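First the structure, which I've put down as C-alpha cells, then a few questions once you've had a look.
A single protein chain has been removed from this complex, and every other one stays in its place.
Let's turn to chain A:
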Amino acid sequence: MSVDAAKNPERPTTGTTTAELVRLERVTKRFGDQTVLDGLDFSVSAGKHVTLIGPSGSGKTTILRLLMTLTKPDEGTITVDGDQLFPASDKQVREIRKKIGMVFQHFNLFPNMTVLRNITEAPVTVLGMSRDEADARARELLDLVGLADKCDSRPSQLSGGQQQRVAIARALAMRPQVLLLDEVTSALDPELVAGVLDVLRDIARSTDITLLCVTHEMGFARDISDQVLMFDSGRVVESGPPERIFGEPREERTREFLSAVL
C-alpha cells in the first residue's frame, strides 16, 4: 500500500494515464428507462484502494459488474491496464479478465466442490497450474484467511463469514491485479462481519493489490481507502481521501448520506 495515499489527486480522472489500471470514460448504463450510470468518468491507479459509497441503486455495484464483464455499458469506454473492453474479442476479454478478481455479496462458491477445489479450479483450468502447485497455493491462501482446517469441507458446511473468506482466497488464487469487492459483508450476520473485514484489512496492508470496494461499512472504508467516492444517481457527488470525505464532506448529499449511515 502506498504511503502517500492522502496526496491522491482529488479528481481521479485527472491522474496520469500510465499508472491507471482501470479507467471508465463517459460510461452510461441503463436498465430499461432507468439510468444507473450517467456519463461516468472514473479511474483507479495501480496499487490504490478505492471505495465507492452511496445509497443503494446509485450505480456502485454496476461499475464492478461492468469491469468484470458481467454486464455491458450502453455508452462510453472502459479500459483495464490500457486494454479496451467492449468491444473486444473473446480472447482479449479473457486476457483482461485474468487481471481482475471479484468477491460477491452472496459468496457464490461452487456448492458441488470442496473448499480446496473451489480455490484450485480456476488456477488449474485457466492458468494451467499443476494440481500440486495449485493445492499448495490454495492451502497458503486458506491459511491467510484463517481457514487452513477447512480444505475438505463443502461450502454448505461453513458459516457465511467462512464462505466469504474462502471466496476471497478463491479470487486471490488467480493473482489478479485488481480485486473487486461487491458489498462483501452485506449478506453476513453481524457477528461474522469483523472476521471478513480483518482478512481484507490484512490483504490491503500486506499486498500491493489494487482494491475497488463497494461497501456500507464506513469504518472499513475509512481504514483501508486511499480514496473514497460518494455516488448518487449514477454520478460521483464528490471524491477525496477518506479523512476529508468522512471528516469534512463538502457536498450536502454526502453529509446527508453519512449522517444516515453512521
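Just so it is clear, contacts are C-beta pairs under 8 Å (C-beta built on N, C-alpha and C of every residue); 3 or more make two chains touch, one makes a residue touch a chain; residues count from 1.
Note that in this section contacts and distances are computed from a predicted model.
The complex includes a chain that is not drawn, and of the options "histidine kinase", "Aspartate carbamoyltransferase", "Ectoine/hydroxyectoine ABC transporter permease subunit EhuD" or "Cyclase family protein" the UniProt name matching it is "Ectoine/hydroxyectoine ABC transporter permease subunit EhuD". Note on the undisplayed chain: of the listed residues A:N108, A:S186 or A:T207, the one touching it is A:N108.
Remark: the omitted chain is touched by one listed residue; of A:A171, A:L192, A:M218 or A:I245 this is A:A171. Checked against the full complex, the one of A:V126, A:A148 or A:V261 touching the unshown chain is A:V126. Taking the whole complex into account, chain A touches the unshown chain at residues 68-70, 94, 97-98, 100-102, 104, 106, 108-113, 121-122, 125-126, 154, 170-171, 174.
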